[in-house]
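This structure is in structure tokens; I'll ask about it shortly.
A single protein chain has been removed from this complex, and every other one stays in its place.
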Amino acid sequence: MPADRPQRKTFPWIRAFIGTAVVGALIVVGAQIFEQQLHPVKPGGTPPPRVPNADFPTDTFDGKDVTQPINYSHKLHAGDLGINCLYCHTYARRSKVAGIPPTAKCMGCHTVVGTEKPEIQKLTAMWSKGQSPAWKKVNDVPDFVHFSHERHLQRFLLNNKDMNIKDSPDVCAMCHGDMNTVGVAKKMKPLTMGFCVTCHEKNKGPADCTRCHK
Amino acid sequence: MSKTKIDRRNFLKVLGLGSAGAALAGCDMPSYVTSDEGKENIYSYLAPEEYVIPGIGVWYASTCQQCPASCGVHGRVREGRVLKLEGNPDASVNKGKICQMGQAAIQGHFHPERIENPLINGQKATWDEALALVAKKSGGAAWLTGAMSGHQRVLIDAHRTAGGNARHYAVEVVNARPWEDASLATLGDANPNLHIDKARAVLAVGADFLGTWGNPVKSMRDYGNFRSAPRGVLMSIEPAMSMTGANSDIWVTARPGSEAAVLMGVGHILTTKHGVSVADMPSAALAFADMTPTKVLGLSDVKEEQLAKIADTLMANSPSLILANANHDTAKVAQVLNMMLGNVGQTLTPSAAITAEALLPVTGSSKDLVEFAMDAKAGKISSVFISGTNPVFLAPSKLDMAGALAKVGFKVAIADFHDETTTACDVVLPASSALEAWGTHVPVDGSDAGEVYIQQPLMENVHANTRGLGDILLAVAKGAGVDGLAEFEDYYGYLRTAVSALIGSDLEGDWNSILQKGKAVTAVNHSNFNAGGDVALGFSEPAAKAGTLTLITSARQGLFDGRHANLPWLQEAPDQISKAVWDSWAEIHPKTAAKIGAKDGDYITITSANGSITTRVFIYKGIHQDAISVPMGRGHTNYGLYAKNGVNPLSLLDASSGDRQTTELLNSGVSVTVKPTGDNRHLVRLMDVDSQHGRKLAATITADQFDRNQGGA
Amino acid sequence: MSGPAKTIQPKTKRVLGLFGDFDQAFEVIADIRHYKVPGITVEDVTLKSPIEHPEIEEVLGERTCHIPKWSFAGGAFGFCFGFFFLASAQANFLAQPQGGKPIITIPSNIVLAYEMLILFGVLVTLTGFILGARLMRKPSGLYDTAISIDQIGIVIEVGDDEFQPLKDVFTKHNVIEVHEEALT
Amino acid sequence: MSENHQHLTNEQVKDIDENIAWAKINNDVLNSMKNPRKGYWVALVLSALLFGVMIYAEVYQYRNGMGETLLNTSHMWDLYISSFVFWIGMSHSGTLLSAILHLVHADWRKPIYRFAEAMTTFSLLTAGLFPVIHLGRVWNFYWVMPYMSDRGIWPNFRSPLIWDAFAITSYLTSSVLFLYIGMIPDLAICRDNTTGWRKTLYTFLSLGWRGDDRQWRHFRFTYLMIACFLIPLAVSVHSIVSMDFAMAIMPGWHVTTFPPYFVAGALYSGCAAIITLFVLLRYFFKFEEYMTMPILDKVCKLTFVIAMVWTYLNLIEFSAVWYGHDIPSKEVLIAKATGPYSIFFWGMMFFGSVLPFSLLSKAVRRNMKIMFFISIFLNVGMFLERWMIVTPTLSMGYHPQGFNVMWPGWVEWAMVGGSFGWFGLLFLVFVKVFPCVSMYEVKEMVYHRKRTTYADVDEMMELHSGVPGPEAQTQQSGGA
Partner (left out) sequence: MPSLLGNVFKGWSDYSKGIEQGGNQKYEHMFSMSIDLDKCTGCNACSTACYAENNLAWVGEYKFASRQSMHWMRIERYFDEPDVGSSDPESLDRGASFLPMMCQQCNAAPCEPVCPVAATYHTVDALNAQVYNRCIGSRYCANNCPFRVRYFNFYDNAPTAWPAPMDQGLNPDLSVRSKGVMEKCTFCIQRIRGANETAKREGRELKDGDIVTACQQTCPTSAIVFGDLLDKTSEISKIWKRQQVKLGTYKQEKENKDLRGYRIFEELNIEPKVLYLERVREV
């Protein structure tokens, strides 16, 4: 019988399905990459700071470099000089916002210290003109999230029996990463809802939407 | 003192504007869009005081300027912005409560249509130019203001005396003038101290004390106690339902202008049926005897049983209080009844004004408005300062206020918004809002608290180039060469010294506590009633005969006399009675509607001798058949984007007619003719139903099954 | 699918006979059933038909089909999975949005589990169908488009000397054409 | 549609001409996929245009906000949800015809069930649009899906809307599979008779079908099982849709008889839609010999029966409300009949309950043109029914402050119209690409009927064919 009937050759099932699988995989991977673009979360990363009675996610985030009106270095002040976070960001323990230190506080030292540096002269010029530098927000949450620095400091630092006020860098590092290592401030933790929720879950934080979303 | 000033300035430095602005991004964006780094700016303080913490609101005391009552308020300040006003518990006038107009002050403060720069003939100018011009041309200027008190008034008087003592016209169309007049005539005290809370029964005759009469917040606070056990009974007699009427247990509608007759009818029944003696007031007794129920019926359509019911309630619940503002006659009858029923001394006590007369309030009247127009027409006024009032809008068209102003040589407006008047003025000086300015105010309540309320800025000027009223007055006064002011560089300095003089202290310790409380307490001199003696009661029959329509320009809390028409919050707050928003309407009785053939939402043209307005009808039973009521406040021609709708019933009024003694416009009926234009548009209201459809929503309990003394519990 | 050979003889070729009249085909099968062809039993017969008619399968005798088992398994799994998936989701929901109501709400979960039952039932049935019917594999080459029109085909694997008698049976019941292919 | 007057005698009695050659069946169906009548293309363009309008409306609404629909504080739902329910209802036709009639061995379904199932699938796809476009924040619609996120939040599984999501997903999947599996043998036929991309497509889809008895056997069981799954699913889907309302406390919605009422309504509108498409396809693809008068006749009778069921349930709903004497519900009922929406209410009653009586006349049942319009009116009635379920309740409710009358804005009407375009587009493309008459089953039908019409039934046949004899033919035509 004629062996070359068209029906004899069969459809390449294997290839067809492998192809489909590959396309699907590509889509999934692409979505993942896109997601990464949106908020790159690297699990692991920096070693967790030493905060007793607390357990929190160690995800990190490599934020972009922001140019600030004054090239302020956290590494220098907090890291090398060892100034306590709460010395400048003193509002953090009393208000929902940590706040930028008032210019007067900067001038407290810089009327005498480092006056020759150009950045300091910039600051002094502004101070004498009575205007305050327009800092760029780095660590920000959406406007429908009402985060309170005060509550978190109380929980992890002030009411934490094993903690001393001078350990504040470790507590701040929970959400801001190790600021002692960076120069100009940089976003080092994802600060996404997943990040918050994981920590709230681990530390028995309030699980009530309206605590943060009002 | 200048030190405090610097600190305040620093404290008030506006910072972090981004935060509120960015809030507009709202929730529809995924978090990683709005929380992206480097998108928002954040400013730091320069050198804040230690109690200033971003993110935590601080409350500052000040004084509300939304209506002449001048309640004390607390303003919540955060990041240098005032966000919310609440009543000041230390202010004995309002004790921590304010009305919707006070709540809406914030919106006026942040309003996008504020005047930002001085204007000369409509052209932008600098302060120096403007003030120089004013100083040059405003010799012997008259003053046309709203109700005025405190040191602003002092400065104005100083300016007037310096320049030939021109007259100070104080214009308030919504006022208590008939009541004050009558009280002065009968009790010898223009502004007796009312104790609504102490009364067991209150009869209000055209005195809308829950709405706009006197200090509504004070009255409402007292009303709250009045209603709590033992519960008092509220009655009112009026042609069209007011807010007071809407809360009355017994509401009697009378033909416009016949309220005095009704009250006399009540007196008649009190004397005849209940045998209350009026021996010491023979002519009053005569008047009562003359006003028989049948006569009352003929005059006012009020039936005898209604009169009897009122009289019985007054007798049953003593002490009572009878308030009347319909017109002079009515108010007089009311006071006579108060004396007869022995309310004087119990619910009416002598007022106690502060000793510093110079600060006492100038209560406005519409009489001044009329007279200003007359004088201006007669060319008696060379130049005038206009502040806190809008004569062109308020004046009936017959007065031709625009024309009158044209006759005035030089006109200076001190205003924070453009309105019909500022456009007619040569120079406009931009005043900062009441929440940005210093000032002192003396409330118009007769209480013996002796309080002078401090108005202090709650934040830095929104528009840098505006100045507080006080500062402007000071500058003007200086320009006019008033002596003794040179030492003060600004009004704050003047005020501080003035207040220290007032309370006789150098203020070193007290000033902060004064600012905290928002008031300075000073000495008062107590007066006494010189009651007794005969009172002649007159009654002039209303011009409008039965069957003809009389226009009532009712005032409502909210837009008030029209000064708040540019505040969307108040435009959108439904009217208390008709629940209509954003537009004017005319209230008529169903029978009247049937007569003129109008149904809900029909446009009708209301025509008086002085012109005509066209608006939609709202048909309900809370109005007399011979009355048509158009609430005032809307119908601005030049008051910004939000005040375009509606009509202005004041324009129809007849300046010459009006109350016999006080010639007050507000309650003067003007007879009108009405006819539908034929077109109809649904009147925009909060709710189109007036009935509860049998649902138990606003449930009621009848007084007989209600335990009056337990307060229902 | 061809059953175990009843004879020792090795099967060498596969034969397809096409018939126009279905009754003829039935009779061929009937013959085979009555062992008219030595060494060939009805289990060896594969029928290729354009339509589904239960009658013929009766002739072919009982042949297995496990679809119902598949469906049952799928449905059962779907229900349990559905219920516990929802329950665990509710139990792990951070903000328990229940206002004093039970957190794991039986009635609603039953409704949803019911839907899952059907969904998984259908899906697993489909899988069972594809596997059981040996779809999506390399089929025997013996196929003719005529089968998809109106002819019925009988496929039988035969040994060398069974071929002729079978062909005779075919021709007796006037077969239209006969294809054959060698088994490799 | 006038060539159906050729051989009337045949058409009066026979669902199909048994002597038709099987090759002809193949050719007719395969040709239908190549060259339809002009009307087909007209319909296609029309649908495309309507769909375009829908796209425009959606973009407009997305830009300016939901307010453009003139919805308001009392009327939070309106035409969108009505159309959602309407389209879900449509989808029940396929299940009815293929699954239920399959189980009861009504073989006259065979020529027409294919497009009915296609209708099921595509009206589901259409219905699925509405819950999405009526969302205030469309871009977050996927939050109703129970997926695991690092935020630790889930949908609220107590919400009937979530039940909808589940039910519709499973219904869509199942009905697509049902449609597909039933099509496999036909796809094999197409595979054998086409070339080019079509061949590739059909080869892929027919999964290597060879018509072995093993394949047929498994096929039969699979088809049966899925049919069994599908019937309860269809019922559950529409009762869940009805729970969107019945679970609410609003007067006029909180009605216990809603689930059966909705299901009946669904079958009703489904049947009506089948008639419409029956007429259209018969015309487009010259299917006069397969979609015959007697079959239409049977469908019409079926429609009439269901219409009566629906009417009955409608009436008991009214009486339940009336004698239940819950004042707000009663007010809503009265408002329906007398209020601003009364004209639509009575329109629904007429089209839904009165018009079906015309189906009692044989002349009407067998007149294509008339049936076409009647079926459309029946569906108008059913659309009004859904609208009258949603809107009057919202215009009354409990709280007098919320009483108001609201008329949909152009956006909503555009969306509703556009949904028909979207449905038409999908359906017409489908019938062009896939055989919309089941060839192999028509063959079975012919095969069995032929045997029964012959006198000499051999014992094998007597043993195995469950098909009734010739004289049973005529009374069998009541639908199984």
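For reference, chains read A, B, C and D in written order, and residue numbers begin at 1 within each chain.
Basically, a residue touches a chain if its C-beta (ideal position, glycine included) is under 8 Å from a C-beta of that chain, and two chains touch if they have at least 3 such contacts.
Everything quoted here is computed from the prediction, not taken from an experiment.
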Self-check item: Interface partners of the hidden chain - shown chains only, full complex considered
Solution: A, B, C, D
Quiz prompt | Of B:135, B:184, B:449 or B:684, the residue in touch with the unshown chain | solution = B:684
Quiz item: Out of B:60, B:223 or B:491, which touches the unshown chain?
Solution: B:223
Practice problem: Could you tell me which of C:24, C:41 or C:90 touches the chain that is not displayed? | Solution: C:90
Practice problem: Would you mind spotting which of B:68, B:87 or B:319 touches the chain that isn't drawn? | Solution: B:87
Practice problem: Touching the hidden chain in the full complex, which residues of subunit A are there? Just list them. | Solution: 142-144, 146, 148, 150-151, 154, 208-211, 213-214
Quiz prompt | On subunit D, residues whose C-beta touches the chain left out of the figure | solution = 64-67, 70-74, 76-77, 131, 134-138, 140-141, 143-144, 148, 152-156, 158-162, 165, 244, 247-250, 394, 397-399, 401-402, 404, 406
Quiz prompt | Residues of subunit C in contact with the chain not shown | solution = 84, 87-93, 95-104, 106
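We take it that only the chains that are shown with their structure count from here on.
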Quiz item: Expressed in steps between touching chains, what is the minimal separation of subunit B and subunit D?
Solution: 1
Quiz item: A-B versus A-D: which has more C-beta pairs touching?
Solution: A-B
Quiz prompt | Interface hub residues of subunit B, defined as touching at least two other chains | solution = none
Quiz prompt | subunit D, residues touching no fewer than two other chains | solution = 152, 192, 208
Quiz item: Can you name the residues of subunit B that touch subunit A in the complex?
Solution: 13, 15, 18-19, 22-23, 25-27, 29-32, 34-48, 53-56
Practice problem: Sort out for me which residues of subunit A touch subunit D in the complex. | Solution: 7, 10-11, 13, 16, 192-194, 197-198, 201
Quiz item: Once bound in the complex, which stretches of subunit D touch subunit C?
Solution: 21-23, 26, 146, 152-154, 156-158, 162-163, 166-167, 169-170, 173-174, 177-178, 181, 185, 188-189, 192-193, 207-222, 225-226, 229-230, 232-233, 236, 240, 440-441, 443-444, 447-448, 458, 460-461, 463-465
